[in-house]
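Below is one structure, written out as structure tokens, with a few remarks after it.
Left out: one protein chain. Kept in place: all the others.
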Amino acid sequence: MEKIPVGILGATGAVGQKFILLLSDHPWFEIRELAASQRSSGKRYQDAVNWIQERPIPEAIREMMVKDCEPNLEGKMVFSGLDSSVAGEVEEAFAQAGYWVFSNAKNHRMDSDVPLVIVELNPEHLNMIPHQQKNRGWEGAIITNANCSATVLALSIGPLHKMFGLETVHVVTLQALSGAGYPGVASLDILGNVIPFISGEEEKIESETQKILGALDNHQFSPAPFTVSAHANRVPVEEGHLECVSVKLKQKAGPEEVTRCWQEFKGSEHELNLPSAPQQPVVVVSEEDRPQPRRDVWKYEGMSALVGRVRPCPLFDIKYVVLGHNTIRGAAGASLLNAELVLKKGMLSGLSAPAG
Amino acid sequence: MEKIPVGILGATGAVGQKFILLLSDHPWFEIRELAASQRSSGKRYQDAVNWIQERPIPEAIREMMVKDCEPNLEGKMVFSGLDSSVAGEVEEAFAQAGYWVFSNAKNHRMDSDVPLVIVELNPEHLNMIPHQQKNRGWEGAIITNANCSATVLALSIGPLHKMFGLETVHVVTLQALSGAGYPGVASLDILGNVIPFISGEEEKIESETQKILGALDNHQFSPAPFTVSAHANRVPVEEGHLECVSVKLKQKAGPEEVTRCWQEFKGSEHELNLPSAPQQPVVVVSEEDRPQPRRDVWKYEGMSALVGRVRPCPLFDIKYVVLGHNTIRGAAGASLLNAELVLKKGMLSGLSAPAG
Amino acid sequence: MEKIPVGILGATGAVGQKFILLLSDHPWFEIRELAASQRSSGKRYQDAVNWIQERPIPEAIREMMVKDCEPNLEGKMVFSGLDSSVAGEVEEAFAQAGYWVFSNAKNHRMDSDVPLVIVELNPEHLNMIPHQQKNRGWEGAIITNANCSATVLALSIGPLHKMFGLETVHVVTLQALSGAGYPGVASLDILGNVIPFISGEEEKIESETQKILGALDNHQFSPAPFTVSAHANRVPVEEGHLECVSVKLKQKAGPEEVTRCWQEFKGSEHELNLPSAPQQPVVVVSEEDRPQPRRDVWKYEGMSALVGRVRPCPLFDIKYVVLGHNTIRGAAGASLLNAELVLKKGMLSGLSAPAG
Partner (left out) sequence: MEKIPVGILGATGAVGQKFILLLSDHPWFEIRELAASQRSSGKRYQDAVNWIQERPIPEAIREMMVKDCEPNLEGKMVFSGLDSSVAGEVEEAFAQAGYWVFSNAKNHRMDSDVPLVIVELNPEHLNMIPHQQKNRGWEGAIITNANCSATVLALSIGPLHKMFGLETVHVVTLQALSGAGYPGVASLDILGNVIPFISGEEEKIESETQKILGALDNHQFSPAPFTVSAHANRVPVEEGHLECVSVKLKQKAGPEEVTRCWQEFKGSEHELNLPSAPQQPVVVVSEEDRPQPRRDVWKYEGMSALVGRVRPCPLFDIKYVVLGHNTIRGAAGASLLNAELVLKKGMLSGLSAPAG
């Protein structure tokens, strides 16, 4: 059976590299095109990239030529790990030219006609696409996934919002270095240190979670009616964002009910059996000092949110800790899930998810 | 002029070492006695101790003999850096025998007749001492200082409570390794990692801040009528606890008023000019990514709380970050301030603060 | 086909845990007994252990009862991860009682009748066993593997010694934290720091490599006739010892010949196809800034030595860098290879390596 050809925009960057790893043995997709900035285009991938992953560059990718980010690539689907300084225009040009762009960049996330999707939480937001296409005169489309910290938070509060209703959410993040890209944070700034500030991060966490968990009615997104307050910190951890969360619920519930809610949560896309979807979107761990980023971040292939220390909060109703893999579930893996969902739902005319 | 002789209980431990550093050039006190467990007693200090400070052991201390923790030491004042497994009984024995014990241990902090004092915030709690002495039949007394994280939090919320009244406080801590003593946290547990749990810490933060900022009436402490919720994390930082705080105020105030409140706060003991008191208990820093533990923890000799990122909170009124030196201001330095205050107030019969 | 029952001595320690991971899906062996100190014996394994591995405790092991280290365990083969404070006597008692002990402890390594074996380098040293048994009046035997740093060094210099003859070896190690066991190095000692001393390490490196690469003649080991000088350092790395090596060869050779020597080296046991043996004992990497412990230590399942930066040395002939996994190849994995070799060679009467 033929795999579906896909391209990667920003293929040499940190997110682009994760796309390559996640797509290299994918049952449905095959990487046929790599595109990047002019500094890299025209070179073989292995010569253009500063590869920082532990696994080596997949054999089939090493010798591929890197192209410009021009909308003349093979296939109809592209994954974007572009830097936000260029992602805005490039992604629009691709959508205009008929490509479906699965974007990890922040530029279009909050656009009024662009869905911001976590497949387990708001797959119905994809219904905005026909309106987006008509609105913009595009044959293609842009579908975004959320900021890494917002994704981890949303995965854990989403099931609670659906079952109990959220009133307020307070979150303090302890974010990994890989969230800043490469070279990212200078070692002299973070060795034996903590930085209590990440530019723009708190705003993204507050607004994106509301959009994801909000409603889509009449071609309009309305933010979920709860309030979020975020403090963001950078810590000397390689991968994995840890977040200390307190939530106030509309319908009261204790730690046991909340734990059961997470354990039973499957996500409405679950019956579709997407290849990259985790068995369980939220896993509750029982040890009193877990989850921990270095020890737990690669569990469940980095695609589940791990929740621990679920307990009553003297101020809110419940407090807990949640850990998620910021560059897998919080970046490339989320885009990939969105692409799988679009394909499985048959939204891309002429393309369908391979059987089996 | 003669200095006042003092002893140190638990002199070989991590807090004991900080007592030695802070007392070694003190204008009022002179270390005359070092006491520790039987493993160390009978040895010269330099042979008994595993000295982990960057500054060397003071010359005058190296050859001193370590004694048992028996109440037959020279002088009437002792500083306790004892481990909580023994501090309870030993400190009582000293108080019984007429010593004034300035204790950093947790054992007696929440006792109904033991003051838990931060000199700038609740010096009037020392008025409990005559009642404590009568109650217990002691000639001496026990005066405690708070848990390191609670101290840093209290220093920052205390001025706000006095001026605006606190309703609720939410705090997430990022705590340094030195808070766990020595050897403390295993390197394999924390290298490139974060541990979202510290045993007993959240409870101490919640209860101790309420006692410190509470009232003393009629020989009774009543906790301050605000609620605190704490999440505690261990991070790979050597010294300095960083805390992300959100507060709700009774009398509303914005970032500017709150900042001014901190900048103008002096503490009621200020006119007493205690030698170890910082010029300004709370210092507000203006850079958007500060305070940071490695870069700022030793500022103002580690005795001030550094506040940064003061901003409105979507859920509470104000959110900010505060950093304090956990083993100086949060431990040995706090005990020392308490001793200076007791002396300056003339509470110890026959002893008075040296002039000058 | 029936697997061979084995036991683990010191099953709750850091090395014991690695034995459990390596043995839990082993094609020939099955863990039937776990033994440890009295603190742990009588408890279920999951209650007795402070499990510090990233992979969870294997299902079949969790509920097993931990026994005392008494020689009444099922089977005839035991793996010892015992602490050196007890390993000496316990291992002898087991050998006396008829067990074959594959030991990672230092106690018997340098005994004149105990083989110290790296399967690719000196499998013929196992010929000492009949003499050991006769000498000690044992039915069982003790077979040791080397110190972690010595193993990594020996794997890289061994092939050179066999092909070119070594005159002198100079090595400076940068050793990982896991080499010190758990809790091991205190985080306050090593965060942002390097410790230029590891007790006893340099002596072990110098003497053990000579024994391994030495001859066995007439029931006597004679050390290899080259001299080794070692400096040992501890660095803040989780796993993987990196070593900077300079060697002087008897038969001169340049970087290319030396590289080819490593690439072609197979080890004399290679045709035996031991299940845990790496495809290639020494792998030469070409990037100028590799191998690096965090990025490369798990390559080849942690069983190969990775050599890089092979270049001429102004003083010696060749200098290079070598990295090895200290708790896999340098500890549990080495014992396991020794056991596989003994079995494959049919040295254990009544036991043979399962076919296939």
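Note that the chains take the letters A, B and C in the order they are written out, and that residue 1 is the start of every chain.
Here is the rule we go by: a residue touches a chain if its C-beta (ideal position, glycine included) is under 8 Å from a C-beta of that chain, and two chains touch if they have at least 3 such contacts.
Values in this document were obtained by computation on a predicted structure and should not be read as measured data.
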item	value
Among A:D68, A:E167 or A:D189, residue touching the chain not depicted	A:D189
Of C:C261, C:C313 or C:M347, the one touching the omitted chain in the full complex	C:C313
Residue of C:K43, C:H231 or C:K250 touching the missing chain in the full complex	C:H231
Option touching the unshown chain, where C:K18, C:H170 or C:K211 are the choices	C:H170
Residue of C:N193, C:Q220, C:S268 or C:S352 in touch with the missing chain, whole complex considered	C:N193
Residues of chain A (touch criterion as defined above) contacting the omitted chain	52, 177-178, 182-192, 236-238
Hidden partner interface residues of chain C, rising order	168, 170, 172, 174, 191-197, 206, 227-229, 231, 233, 235-238, 242, 244, 246, 288-295, 308-309, 313-316, 319, 321
Positions on chain B contacted by the hidden chain, ascending	54, 191-192, 238, 294-295, 298
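Please note the rule applied: only the chains that are shown with their structure count from here on.
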item	value
Most distant chain from chain C by Cα centroid	B
Whole-Å gap between the CA centroids of chain A and chain B	43
Sequence positions of chain A contacting 2 or more other chains	191-192, 238, 294-295
